[in-house]
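FYI, not all chains are in this one, though none of them got moved.
Order as written gives the chain letters A and B; numbering starts at 1 within each chain.
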Amino acid sequence: MSAAPAPIRVAVVGAGYWGPNLARNFKSCSDFQLTAICDLDLARAQRVAEPLGNVAAITSLPALLASDIEAIAVATPAQTHHGIAMEALRMGKHVLVEKPLADSLDKASQMVDEAALSSLVLMTDHTYCYTPAVAKIRELVIGGHLGDLLFIDCTRINLGLVQPDVDVFWDLAPHDLSILDFILPDGLHPVRVSAHGADPLGTGKSCIGHLMMPLPNGVMAHVQVNWLSPTKTRQVVVGGSEKTLVWDDLNPQQRLSIYDRGVRLNEGAVVAGDAQRTAAQVSYRLGDTWSPALPEREALADMVTEFAAAIRGRRRALTDGSAGLRVLSVLEAASRSLRNFGRMERPESSSHLLKGRL
Amino acid sequence: MSAAPAPIRVAVVGAGYWGPNLARNFKSCSDFQLTAICDLDLARAQRVAEPLGNVAAITSLPALLASDIEAIAVATPAQTHHGIAMEALRMGKHVLVEKPLADSLDKASQMVDEAALSSLVLMTDHTYCYTPAVAKIRELVIGGHLGDLLFIDCTRINLGLVQPDVDVFWDLAPHDLSILDFILPDGLHPVRVSAHGADPLGTGKSCIGHLMMPLPNGVMAHVQVNWLSPTKTRQVVVGGSEKTLVWDDLNPQQRLSIYDRGVRLNEGAVVAGDAQRTAAQVSYRLGDTWSPALPEREALADMVTEFAAAIRGRRRALTDGSAGLRVLSVLEAASRSLRNFGRMERPESSSHLLKGRL
């Protein structure tokens, strides 16, 4: 019987909104030893570090990287992700980065390259992917239980803070894009991206947005985001030829419903030039509805555990750097489409964007 | 005290799916005297006419139009609407036409012209506009109770018959487009139309569709239609700066909800080049929710009554020919957009498309 491995020495960089959540979860995870909170503002770092006990509060990133820590988690503003992560990777540290991975696809690609070169783990904190509901959805989609995919609809709307620096696409859509990337067998690779935004209040940026993303095999993915809706919806629908799945995150009594209802093209129904083509091209099968019990677990705890497992197993994380890249590649295509009045744009493609096999 | 006016002599042309519904409502409306059902298939005409009592079943349209009837209702296939309606108008008959008004904008324009020339009523049977829910929505929107419009979302999805001759846009979207046209003060005049369709089963036509329609003043209208969804949704959301309205037609316990929740751009929040621009650009007001009681009435009965009122009042019907034109103009733009991979298309515009004042 082997002894438990020594905990991984980790530090959190950034003590703003998200950093304390990461710190709390590292602290309570036996795979890690949280050693420091690093922030330019010492008082802020201290407010996070002190209640945790035995965690240092520091302001110097170089000093931190020069220490014997093995990994850092970056929870600073998006523009600083690239600089901090690159430095850490060069110093041989594993890196977890809050979404978005970087503020441009280009910078994010450099980060992925650097991590690959050094055989270090670069992980994107796509927290939603670690909720029990999304884990179950992934299992069902990747396991083929829904049949062939037909359409995906994501809705994320409610009264939200109009962000000063990003539009509603960059603020809200990364959640849905990271989920789509996670549940699709090959990750999110839309054939094209078309974005339509609206700014009826005149804030200077889109407050309402729709992403239309044709996927391979004629599947249509649609993501709707809205900061101005007084009603709140958090919903993902995945329609398949065998079953359709609805995730309603605001209904704790029945968060996930799977409708065993099939849709099938009747054989011989479509013949080119066939005048006898009838209305009954498609037939339906109506079965039961099923709502799996989901465990009550904190997503962030599972995310942190996956970070440890990737480091120890010397493997890619479930939501690795390339997952972050794919999300950025869609967001950049969406921004281009927006500037071109909704024109269909092809997301940039590169070998970095391939989903790693685990 | 004046005597009640003599009932209007009316006939129904077409005894297929919709004709019998029209016939039944004409029969039970005291404004009309239903005299005949006309269909090329005599047996079919008889099956509709006989149970109603004192209604003739005939096969000759010319004979019908030569008789002393004053109005006809056309419930035949869309390709035949133009021919039948034009002949009837030339013979001085008022005409009600099942949606869509015609199978092309061009033909429909001729029909509107002919009716205007002859001072006859040309009405489109946009049945949904006569439901109590839509009547209430129109009252609220046109009365300004929602404040400035911000966005409109329509969802009409469920397992549906894949039609042999039309795609999902032409099959389902006319319902929503006719509703939008009805509730907007100036009718439906999108600045542009972008349509995205998907055909994941390979039926040869779109089975899933999204219409993106920027309206004047930065308002975004979105219509989602789907034949392949095993879950059924019939929903319209109208978001305004003062209130937001949700019509959920499948919830008889609370069909219409009005959220008294306002969204407002803070004054001085957006200044060009202002570095101090903060996240608090938009402020929210949260008030009560209100669900008006709706009368239980059959929409078709009210539609038929409006036809009579328009004829007697020598005025345009609430859903007149130009309403039908506006819907067709959007559908044609959508088809163009679809052929152009979602490109934004400008709907054809003409004086016919102006909403008449009643």
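Basically, a residue touches a chain if its C-beta (ideal position, glycine included) is under 8 Å from a C-beta of that chain, and two chains touch if they have at least 3 such contacts.
Note that this is a predicted model, so its numbers are computed, not measured.
J.: Taking the 2 displayed chains as a starting point, can you state how many identical chains form the whole complex?
T.: 4
As a convention for this text, only the chains that are shown with their structure count from here on.
J.: If you average the Cα atoms of chain A and of chain B to get two centres, how far apart are those centres in Å?
T.: Each chain reduced to its C-alpha mean, chain A and chain B end up 40 Å apart.
J.: Which residues of chain B touch chain A once you look at their complex with the stated criterion?
T.: Contact set of chain B toward chain A: 148-151, 153, 159, 161-164, 192, 194, 196-204, 207-208, 210, 212, 214, 217-220, 222, 224, 226-231, 237, 239, 241, 244, 246, 259, 261, 263-265, 269-270, 277-282, 284, 286, 341-344.
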